[in-house]
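One protein chain is absent from this view; the other protein chains keep their places.
The letters A and B name the chains in turn, as written, and every chain counts its residues from 1.
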Amino acid sequence: MRYSGLKVIKEALTGHKGWRPTWRDPEPKNSYDVVIIGGGGHGLATAYYLAKNHGLTNVAVIEKGWIGGGNVGRNTTIIRSNYLLDGNEPFYELSLKLWEGLEQDFNYNAMVSQRGILNLVHTDAQRDAARRRGNAMILNGSDAELLDVEGVRAMYPFLNFSNARFPIKGGLLHRRGGTVRHDAVAWGYARGADLRGVDIIQNCEVTGFRIENGKCLGVETSKGFIGANKVASCVAGSSSRVMEKAGMRLPIESHVLQAFVSEGLKPVLDGVVTFGAGHFYVSQSDKGGLVFGGDLDMYNSYAQRGNLPVVEDVMEGGMALMPMLGRVRMLRSWGGIMDMSMDGSPFIDKTHIDGLYFNGGWCYGGFKATPASGWCYAHLLATDTPHKVAAAYRLDRFRRGCMIDEKGQGAQPNLH
Amino acid sequence: MTDAVMNAGAMAFRADGSNGARKGAQVNRLDGGLINGARKLGFTFDGTRYEGHEGDTLASALLANGVRLMGRSFKYHRPRGVLTSGSEEPNALVELRSGGRQEPNTRATVAELYDGLEANSQNRWPSLQHDFMAINDRFSNFLTAGFYYKTFMWPAAFWEKVYEPIIRKAAGLGSISFEADPDAYDKGFLHCDLLVIGAGPTGLMAALTAGRAGAQVIIADEDFLLGGRLNAETFGIGDLTGAAWGAQVQAELAAMPNVRVMPRTTIIGAFDHGIYGAVERVADHVLAPEAGKPRQILWRIYSKRAMLAAGATERPIAFENNDRPGVMLAGAVRAYANRWAVTPDQTVAVFTNNDDGHRTAADLIAKGVKVTAVIDTRTDAPKVEGAELLAGARVIDTKGRLGLEVAQVRLADGTTRDVPCGALAVSGGWNPNVHLTCHQRGRPAWREDIAAFVPAGELPQNMSVAGAANGDFSTAAALRAGAEGAVAALSELGIEAKASDLPEAEDAPVNVTPFWYVKEGKGRAWLDQQNDVTVKDVKLAHQENFRSVEHLKRYTTLGMATDQGKTSNMGGLAIMAELAGKQIPEVGTTMFRPPYTPVSFGVMAGRSVGEEFRPTRKTPSHKWAEEQGAVFVEVGQWLRAQWFPKAGETHWRQSVDREVLQTRNSVGICDVTTLGKIDVQGKDAAEFLNMMYANAFAKLPVGKVRYGLMLREDGIAYDDGTAARFAEDHFVVTTTTANAVLVYRNMEFARQCLFPDMDVQLISTTEAWAQFAVAGPNARKLLQKVVDPEFDISNEAFPFMGCGEVTVAGGCRARLFRISFSGELAYEIAVPTRYGDAMIRKLMEAGEEFGAVPYGTEALGVMRIEKGHAAGNELNGTTSALNLGMGRMVSKKKDCIGNVLSERPGMNQDDALKLVGFRPVNAGDPVQAGAHLMNADGEVSAATDQGYITSAAYSPVLGCSIGIGFLKRGDARLGEVIRAVNPLEGKETRVEVVSAHFVDPEGERLRG
């Protein structure tokens, strides 16, 4: 079934009887060509592109809970291609280009909205770094503009220009960056994959891998054994837990990141703004809530919740940047489990076990990466060669000394 | 909620004996109530003036004045009135106050009335009565759950250019004024043995029991009047009315020094290890905070035990057009009548599936309000006195454009009857307020007998639940649970408490037959009134396979409004369960997350706003520098002098060039106190530093300083500085300003965790010493005038890289280091911080004859770039010693942090980046930090990228712009002309690759 304005009108006039399930709920088959573990954004996107780009439709996505319940369902919805390093920027640029055509491609309105992202700078050194980054973005085909303080003021006159502890000196503007209705991404990919024959199996937990003679033959699940030529793990914050069942230790720690939304407000803010002198970034959703976040709670955690000090830290940043928010109220907070890697960059790679593949280490950048992650993971699964823009995302890069460390923080995951 | 024996005709009085309000313009004002009839308060709503009374909320005062229409819904802009009498209110949201104090989305039900209150309705245009956007309601059939996911996709560009701007403009509820909030907020910490959350009968009894036992108790309630449902009901406790009993207990608690009673305080979240967040609204009930007082306070309450006694929230029944102003929860109608002496209308009907709803009828009748019918879904409903009972009936539709006029009832026999009523009091039963029990790992469990979820699973550490929050709804049960809960909690702390004789109270059982929605009717029956989610939407979600509760919520937006579904989630769940053919507990619940009710940015930020956002650290010479008119710059939390403008200088470059040239030509002075300083002492100090630095330190002689490079364990260079050996067992280490804390932390890690038995002690002395760089050819001459004469600091006695303890200015203790960042003959001299101000004055005075200049961070930066010294821009966390041109410094003869992993092949490639300098081919061209490097010819692209410029400055010595940065094989390309490209700003400069040591490459000056 194709979605369209016309279809909506027709259904409205005929009692909405024609809408079908957005995806089926099949029982698992005995075996598949590819079993993807994890029905989050990346897993569903991988299934979609396996079917669409590579004609592989004998594919299952198995999900412990409900699809889209991980970080694709609990993030701050930002998409961007504003990375610095060679190993990253081409990948994120591919991702942004895929976002730009995604809705027409999978026939689902995910509300991709390129509202622009402004990273504020507060020191000369930050401006130097922004210039280097902006140039790297442009050299990789992305877009960037360096604004001075007047340029920032023209965009957002209500920021604190008068008595800020760390005065705003300018910003790096990435106009193609923006926001997306996050849940819709999972649903759109699920629907697209399902229509092409992929089985999406919810409430099915992986309990182990069947590995014989160095070859992965399938997964043991709460719904029984499911055989597979290839098993693809794609479980973000649960990466260590799942891969541990295959005997692997990963260069990943799981950390909690909180995010927040305010009560609905009439238009306040058009684009995304990140504060460069504290932990705060904000955008306004189409519904009117200010969606904002900041830094990790810093300690390892598998609890989807955080503590008060970080809430205070983030909202202090909000008030420092936008003193007019004093009487705006935070409505809801939530926490997501981030698969923080040792250099802040992800992995899309084969493992040392034949037939077992790994995708993870997205830190808190996983949402924007969703299309390219699925695209490149599907490419790897289908062809057994890494996609060229994801070629650096290898598990052995630390052994080789080829870190992709955007923030320059070294092997401490919570600092990335 | 607590149960009550109906006490018809009883009137509640305040404990202070004051009477309720009298009738006036307030057409719906009744007798009695817990308001102060003697004190009238004037207020405006949408510009119209009204009067209410002390003790009113905005909602009760508006109802008293016959105002039912208070808002518009989010999507369909349906006219809405107040549904509840508490913080769960979804409909009656207003913009309170104006200007910088304008406060969107304020629930009229919790806005305490004050004289001069100003409120406006929101999400409507041009007026609340005539809202243009109500057109949406006509198209509701097209605007069903998730319709927007299926359309607005063609043409592709139209989403962002046409559809979305329209949607965004229409979206949102209240608006902000864009003015800064003028009020102050505070934060504080509180500690207690027992935190009691909620001051209804359960909480009051618990606090009383614990307080009498001498425990440290905090009792908090979001309401301004303690007592909870006791204030809303008519039954008594012992010989007193419920309200009077509550007031008496509150008075006893207030007199106990070990009890802190906190009205107007919402516990917003249960965090780890017994820590609770609480927001106290200190001044939201007055026009403006008293001078010097905060508006609100965020308390972090550290409790040994906590008791949740948060009561319960009534839930509605969904039926067609159940959202008209006048349709209210039955318990709320009762609360308005009993506590606020208000009826929403002169004719009221009741619609219920449980006994509790009947109390509303009884209480209204007792107050003289006409109850046109009691419509009970149960065929065996109990009798009602004074009103007609329609048993086995249900409301199938309502009428009334901007307010309820008629409820259409399907009777048990299948016939239909119109019941006239201006208000319909609806009760679908009560849900325990389990929210805080779920903030961690608690997952509620279904209790069939009360048809509600109660707390279950792993509750937050040391939390117990009692009373209605636990599903025990009668007053007697509440009192008992409160007392026993307190005794149990305290006994775990070793405090003996007694559950004293409990007063007598009603103990009625819960009689409820689950009834979630009326199936008759083709129209819409609202579940989430604010977000306009109807029963149909839930059915559509089910049809489209959004069947998990989380999918349901996200697809329909059920429960995502400002009330977070406090009155709507349960209905949605029940309907989903029915559609899926499951039991309610099988469907599960969505997560409750902090905050319990929304919390302002202001209170979470507290005093950390404006210039006080973060602490400001000032250098010892700050005051003096201010006197000189210095321009300051933020360096982390430090404020440092950036340059010192002189009269006649109109551009910062003039000042900086002068400072550089005068330093290089004579002498300049700079406050370098911000550099980290670490005192390292002990027998193994040298061995320890040998591990910390990449280069060797073990053999550094006493009286000498050595430059040191520190690596992270991954082999990346992260800090550099110096270590000065003052004795065999005593070193003074300096770090960069940015890494002072990190280096110290890492050294402590090595000392305690890696080498636990090395004899070495560390202390950070960054703040203990004021340190000044004195640089330039006349530096020694200047210092010889300041350092006491018994110390020989001649070149021979105190050569380059020497250090020693001296005295200055006639005996003041000081440390002298002959080190140079500028490349000149230079020293750094340190004195105890308290003499820093005196020292800068002394140095400047002594330097007068040489024309000594103070120089700021800009000149410092220019001189270090001229000298090719790496700083933060070069030590960017991705560069190794090899990249910095210091690869050979990394000693392979010893262990050190980072040694092993620095040898990985990826960090030692042939085309590795190397630090070099750049000079423009055309002297007038600027060199810019952040430019990327490309070969002289060929494509400009990421693939051909050769590196980047890290730092750049105008060199007054060379008369041109210069830069340093990282270039592939840079050290082998000296003399090559390449391009520095800056497409970001449309610039490209041809530069020559040169040594990074622009000035005095042989280092003769610093040895002179």
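Structure notes:
By our rule, a residue touches a chain if its C-beta (ideal position, glycine included) is under 8 Å from a C-beta of that chain, and two chains touch if they have at least 3 such contacts.
We adopt the following convention: contacts and distances are computed from a predicted model.
Entry comment: the absent subunit's protein name, as recorded by UniProt, is "Sarcosine oxidase subunit delta", drawn from "Phenylacetate-CoA oxygenase subunit PaaI", "Glutamate/aspartate import permease protein GltK", "Sarcosine oxidase subunit delta" or "Amino acid ABC transporter ATP-binding protein". Taking the complete complex into account, B:Gln752 is the one of B:Gln752, B:Asn795 or B:Gln909 that touches the chain left out.
Checked against the hidden chain, the listed residues B:Ala220, B:Ile237, B:Val259 or B:Ile275 yield one contact partner: B:Ile275.
In the complete complex, the residue from A:Leu96, A:Val152 or A:Met342 that touches the missing chain is A:Met342. Annotation: of A:Val8, A:Leu118 or A:Leu250, A:Leu250 touches the absent chain (contact as defined above). Only one residue in the set B:Asn899, B:Thr950 or B:Asn982 touches the chain that does not appear here, and it is B:Asn899. Hidden from this view is one chain, which touches chain A at 240-241, 244, 249-254, 298-303, 307, 309, 342, 398-399, 411-414. The chain not shown here touches chain B at positions 271-275, 302, 440-441, 458, 461, 713-714, 741, 745, 748-749, 752-758, 895, 899-901, 903-904.
We adopt the following convention: only the chains that are shown with their structure count from here on.
Chain B has its Cα centroid 23 Å from the Cα centroid of chain A. Every residue of chain B that touches chain A in the complex is listed here, in rising order: 74, 100-105, 122-123, 141-142, 144, 147-154, 156, 159-160, 164, 167-169, 171-181, 183, 185, 187, 269, 271-272, 275, 277, 298, 300, 439-441, 536, 540, 543-546, 548, 550-551, 554-555, 557, 560-562, 564, 591, 593-595, 598-602, 604-606, 608-614, 616, 633-635, 712-716, 718, 872-873, 876-878, 901, 904-908, 928-932, 940-942, 945, 948, 950-951, 981-985. On chain A, the positions that touch chain B within their shared complex are 3-5, 7-9, 12-13, 16, 19-25, 65-66, 68-69, 73, 86, 89-90, 101, 103-104, 107-114, 122-125, 127-136, 138-140, 144-146, 158, 160, 163-167, 181, 183-184, 187-188, 202, 262-268, 277-278, 284, 286-288, 303-305, 307-308, 311-312, 315-316, 318-320, 323-334, 397, 399-403, 405, 407-411.
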